[in-house]
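Here the complex is missing a single protein chain, while all its other protein chains stay put.
For reference, chains read A, B and C in written order, and residue numbers begin at 1 within each chain.
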Amino acid sequence: MFTADLPPITGPDVEYSLIAPILIITAAAVLGTLVEALVPRTRRFGVQAAVAVVGVLAAIGDTIWVYQSLDAVKGGGHSGRGQISTEGALSVDGPGVVTWLLLLVFALLSFLLFAERRLEGGLSAFTGRAADAPGSAGEAEATAARIEHTEVFPLASFALLGMMVFATANDLLTMFVALEVLSLPLYLMCGLARRRRLLSQEAALKYFLLGAFSSVFFLYGVALAYGYAGSFELGRIAVAVSSRTGSDTLLLASIALMAVGLLFKISAVPFHSWTPDVYQGAPTPVTAFMAAGTKTAAFVALLRVFFVAFGGATWDWRPTIWVIAVVTMFLGALVSIAQTDVKRMLAYSSIAHAGFLLVGFAGAYVGTTDRISSVSSVLFYLTVYGIATIGAFAIVTLIRDAGGEATHLSRWAGLGKASPFLAGSFALFMLSFAGIPLTSGFIGKWAVFSAAWSGGYWPLVVIGVLMSAVAAYFYVRVIVLMFFTDPVGDGPTIAVPSVLTTTVIAATAAATVFLGLVPGPMLDLAQHAGTFVR
Amino acid sequence: MILTVMAAVPLLGALAITLMPRGQSSATAVKVVAVAASVLTLVLSLAMMADYDVGRGGYQLTEKHVWIEQFGVHYALGVNGIGVTLILLTTVLTPIVLLAAWDDRLPTSRSVNSYLAWMLVLEGLAIGVFSATDAFLFYVLFEATLVPIYFLIGSYGGPQRTYAAVKFLIYNLVGGLLMLASIVGLYVVTSRQGDATYLIGDLSNLDVSTTTERLLFLGFMAAFAIKAPLWPFHTWLPDAAASSTPSTQVLMVSVIDKIGTFGMLRWCLELFPGASDWASPVVITLAVISIIYGALLAIGQDDLRRLIAFTSVSHFGFIILGIFAFTSTSTAGSTLYMFNHGLSTAALFLVTGIMIARRGSASIQDFGGVQKIAPILSGVLLVAGLSSLSLPGLAPFVSEFMVLAGTFSRSIPAAAVATLGIVLAALYILLMYQRTMTGPLKEGTEGVHDLKPVEVASLAPALVLIVGLGFYPQPLLNVINPAVDEIVSHVGVGDPAPKTPTGLAQQTEGGEH
Amino acid sequence: MLELAWLLVAVPLVSGLGLLVWGKEGDRVGHLIGTAASSFSFIVGLICFFQILGRDEGDRSYSKSLFTWIEAGPFHVDMAYTFDQLSGLFVLLITGVGTLIHVYSIGYMEHDARRRRFFAYLNIFIASMLTLVLASDYLVLFLGWEGVGLASYLLIGFWQHKDSAAAAATKAFVVNRVGDVGMALAIMLMFAQFGTTAISEVNVSVNAASTSTATALGLLLLLGACGKSAQVPLQSWLLDAMEGPTPVSALIHAATMVTAGVYLVVRSNGVFDASEAARNAVIAVGLVTLLAGAWIGCAKDDIKKALAGSTMSQIGYMMLAAGLGPAGYAFAIFHLITHGFFKANLFLGAGSIMHGMDDDVEMRHYGALRAAMPVTFITFLFGYLAIIGFPGFSGFFSKDKIIETAFGHSFWVGLGALVGAGVTGFYMTRMMMMTFFSEKRWKEDVHPHESPKVMTYPLIALGALSLLGGAMMLGGWITDFLEPVVGHAEHEELAIPAWLLSVLITLVVAVGVALSYVLYSREPIAAETPADESVSFFSRAGRHELYGNELNEAVVVRPTRHLTRFLVFLDGKGVDGFVTGLADRLGDASQLLRKPQTGFVRSYALSIFGGSLVVVLALLAARLA
């Protein structure tokens, strides 16, 4: 009866087919929550794992389909593929979808690690009841009752959802929400370690406080951008930037503050300090997921914001990025030399790699269809880095002693003789990190350097190679430790993993070699993703 | 195709060995397989010689497949005279080395399988490096060679092995990474001018600004100068040599270090002739310093292995000197020198290796009067030593003199100073021989018994080649000359003409005095 | 036969290498094979020589290229040989004396376990020496040049178990290398200058080149010659070289190898004709060495070293002659050949004496040996007469001619040569006195005896040659014979007639002889060498070889040693220290940079806050800048 005087409400038109992968993951996450409530404890773990994995697999399949169905658009002078969807909230374009693919693959590998139960004598790497204080009676009871936190799977799925949205968000508000959606579950997951819970909880606290802190900076940047352009949509902001309406101070401040939030996520200096602590404290599978996934999503978001929204102001932010890249490479590579804990070492190396990624970014080379652009080089680098990282952390879960994982490097001495396969794979990942030819890391370095040089930053390339020499020094020392040093005492015990972890290690190692020998297909993928659609 | 096969055979051999069972029982079988693989490679390399048209010059036996389309990278192989020479060196030395390694005493709990496997891998990679005609491919293989040596030193070397291995790797990695910068630069440059490419054919007539050319050149040169090694980038070599097994020393110094000088010829001169010419004064100076410096330090050494390492520094000085003198004589001399130095150094390292193994010490002071109890050993050492001081009639003399003669016509001071090296060479070799072999027998030296047949068998080929090429180097020179002429003419400095050619005299017979 | 002349080299070379490789089985026949090879070369040499004699003056030079040794770019060297008058004479000298010494060695080395090896080395030496003289390209000549150096090294150090021998061998080789530097540079200069290193072409083209070039070339060649021929300043190795077995001293360090320097100068006559300065340098070197050698010869009590000193001195004569240009070349060669005869004779004689005296070389332990070993005495006497230039003996003619030409060049040079002749008379007489005359000063249980026939026959042969060698001068045959090679020279007239000069020379020699006789017959000779303090400065200086070694030690050896030590230090602390230091600094920096990672969340927050401020300011600055 009121229909007469109400204006007709047109529902938003959502291209469900395009964003289906996101929806699938959402469904998986929600389903997981329901499973938590409905399935009896005994069978819950298996079901949860199955739900998550199946969801991811389905999403992967759908993503591939989506990628093929992306139609080319003429944007900004050269080819991009895809389109803006859901009322401008998401931009499902080439780079975005490729990032989805990466994230889903990383998630799949990480989920397999989550599901590993052989190492802890039939229990997962996560604490039974996070609510119980470490060493308390409740904890013992929980362990005895084989209680497990199966929530990690839905949590991880939500985080994954956040990452995927983050990478494709086409307006700043969506991006902020996605940022939180990916962060909050991770905060929690960091605190769920079964062993060394004090460290784990501390990691969670630090990650949470600092994460919240930095995301506020991002948000304020968003607010300023809105103040500058009067809109949250990247495209609109780009127009405002190029038309130079509004005060520059506002613009620059917003660029800076958003940069802070994003650089924090990719752990670039000086916003890196959380990385070592959190990587070390968090349960290793979570660290793997975080290291690979967060960096990927955040870096693509970074590229999207700066290339699409602030593309007009390139000459303002490039020098700063230049400097940050150098500092990050330098500090990451240098400090890793002094590390004695494998996980911290990997953390610092991930900082160094953030620096190398920034080199490619700083090149800000848009490229042409037949040349390596900044976006494609970064995408490739993220691929090889993520794979190697997950593989490395997977191996870390296997080198154990009485207290759980033996992460102190001295315990790794003589690993080469104890287990050639593990040591060999780890050495392979190290060589890949160091960028030795015939490993994927080399091609990645080549790509980002060429992007930087094409962008006219050849001195950055020279600094980059020198820094990778410094970094190599440490990776080499690890290999020395594993192969040339004789074990101290009884040496480390190498836990026999279930097929899950083995699969992960084998797959990542194989991929590292394959992408080093035949990088063509992946490069093709990264390259034909084209540029961001605005 | 044959090139690929040649590179593949040792690699497959290595694979087979790693799959074979470890431990004493199968050790002999493993060794046999390893030697067989290397011999097969040698045979293949001779077959290659059969296919190779000596007279024609240019790159032959070429193969080319796209590898990484996006970077314009091809899997492209091909050899010219220089490549052929070095491949022959590799294929000849590897069986010798493997035979010599027959009863190396390895550190406890190290399997002979991986030891020999790494060596075969090294051979395969080396062949690839010497025949790559795509800069990217070359770089990849060039860097890849680091890994086998790294493990050979680190796993099987002496007490200092870890330090030496890391030092070796980092040193060479720094050079390699600087080269990577240039490799990337090449991509940027070529892709700006059209399709990105790394094929030497397309790169050799690149038009770039002088500055860019020089920067790119420096990147390449850094890698090669460290690898060669050129003073002052040499300090990794003595350590590496002093803490690795004889076979490793040979493969490292005789074969792999040649990649440095080979690279200067193949890549620096062909890709950046202008920059090479621009840099030649500095390089020549450094080369001359290397010659004298290396020789003097060799005199000052007490460790046989370090001594030989420093002699190599001196010899590499000659090679580099010849290359950057840009005369067809000196350049051909340098190429021949690479081969000869490979042989003579191999002989030296192997025979001293035997001495060290039997005496249990590498210190010259611990030897004395060995000649009396091991005449054949001392004889072999003397011949190897004489070849190292480039005595006429032995192979190295020919190459060394060609280098000097060519350099003399380009720069008299450089040649003059370099020639002083022959006196110092006599000193470091003969003093070493005098202290170890002559005089009354030192106590503790009794254990140094004479060479066994297998050892003679492994050394004989090298010695025969040293003598043979001393009197008749022409077969090799015929292979080398066309390639060298192409390079020299490409650099475009040209041979300096004799000031008063022979013809002139006849007219002005008894002319002005 | 000439086209097979390469057999001259090939046969001894093959036999030498063969003997080395053969091993123990070869011990029984090794010496015979070696001798056979050498004699074969001698025969071939004779045939070839008579073949070129058979030809007419014009084309007595036969050249043949065997194969291309080195060819790269403009650099081309043929493995070729030239058999002409000059090389012909040398071939005969080398193979002839060489064969005799092979025969002699059969006896001399009889009790040495490594005799086969000894003969192998001798053969290699013969081959190399022949390569040297037959070469028609300087680089090939250099090949032989170094070959004889190697043989000399091996033979000096033949008794390697003696440290002194090993050291002497090394010294000889290294000092020679110093000369080789000159040689090598000369060849490079030829290549750069003329685009060829063929001896004939170079010696023609040099006329078209500037005098400075010719001088440089000449001096560099002279440096090489000094090394090989033990001429001042590179003389120091020769006396140590006496560590080698005596036949070696006779063959290599008296008759043949040490004269290679003279050969080189004569062979390069074109170069030296083109440069006055170079010739004068040669004369100076020759004159100084001539006197220095004689001086040393007077002071040494070791019979071999005394003879070595005399060798230096005699080669000084040859150098001097060669420096006199076309006038002197022929006489240089002439004296070279006669010296080859009588000095080999003397050395082998000395060897025979040592053989009888249990290898004692100390002349003060000899005395009155003429009865004990008559053949040795007679032959030694012939050698003695020849070297002092007793009228009628070969040395008389050859030395006479040189002094005469020297006077023709300049009075002072001639005077120097004349004095040298007198001193020669002195020290040779001294040697005779101490060895064969005076009273016996033998150590107990030493029973001097004559050597076996296999040793004495060569002595007799050489003794005869010492006497008759002068015949080559009859009617100035040798000068005419060599003229096509070394060029013609007008014979300039002296102020006084030649016969008078000869008389004068003979008188001077007689004075020297007499002086020596008086000195060593008046009171008995001490059986032990008087202490340095008790003898005159002249004797002391002579004993210390005029302090040549001390000089080298001070000027070359010690500085080099110090430099080496310094560089070793520098390399470790400096060059390598820099790199390792860099690595350490990185480590320190790493430790330093991890300090901020305090673990306090608030400090992290601070770094984020501060960082964001910096970024904001940086961006603003970038815009304003």
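Going forward, a contact is a pair of C-beta atoms (placed from the backbone, for glycine too) under 8 Å apart; a residue touches a chain by one contact, two chains touch by 3 or more.
Here is the rule we use: contacts and distances are computed from a predicted model.
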| item | value |
| --- | --- |
| "Peptide/nickel transport system permease protein", "Sodium:proton antiporter", "Ribose import ATP-binding protein RbsA" or "NADH-quinone oxidoreductase subunit K" - which is the UniProt name of the missing chain | "NADH-quinone oxidoreductase subunit K" |
| Chains on display which the left-out chain touches in the complete complex | A, C |
| Absent-chain contact - pick from A:277, A:316 or A:405 | A:277 |
| Of A:232, A:412 or A:473, the residue in touch with the unshown chain | A:232 |
| From A:34, A:54, A:212 or A:488, residue that would touch the chain that is not displayed | A:212 |
| Full-complex contact with the absent chain, from A:14, A:57 or A:173 | A:173 |
| Positions on chain C contacted by the hidden chain, ascending | 594-595, 597-602, 605-606, 609 |
| Contacts of chain A with the absent chain, listed as residue ranges | 130-131, 133-134, 173, 176-177, 180, 184, 187-188, 191, 197-199, 201-206, 208-209, 212-213, 216, 219-220, 222-224, 226-227, 230-232, 276-277, 280-281 |
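Methods note: only the chains that are shown with their structure count from here on.
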| item | value |
| --- | --- |
| Centre-most chain [mean C-alpha coordinates] | B |
| Distance from chain B to chain A - Cα centre to Cα centre, in angstrom | 46 |
| Where chain B and chain C are represented by their mean Cα positions, the distance between them in whole Å | 36 |
| Computed distance of Cα centres, chain C from chain A, in Å | 80 |
| Chain C residues counted as touching two or more neighbouring chains | 583 |
| Contacts with 2+ other chains: residues of chain B | 170 |
| Touching residues (chain side chain A, partner chain B) in the complex | 370-372, 417, 431, 434-438, 442-443, 445-446, 449-450, 453-454, 458, 461-462, 464-466, 468-469, 472-473, 476-477, 480, 483-485, 519-520, 523-524, 527 |
| Chain C-facing residues of chain A, complex | 205-206, 209-210, 213-214, 217, 248-249, 252-253, 255-257, 259-260, 264, 269-271, 273-274, 276-277, 315-317, 319-320, 323-324, 331, 334-339, 470, 473 |
| Residue ranges of chain C in contact with chain B within the complex | 20, 67-75, 79, 139, 142-143, 145-147, 150, 153, 157, 160-163, 165-167, 169-170, 173-174, 177-178, 180-181, 184-185, 187-189, 191-196, 201, 204-211, 213-214, 274-275, 560, 563-565, 567-568, 571, 575-576, 579, 583 |
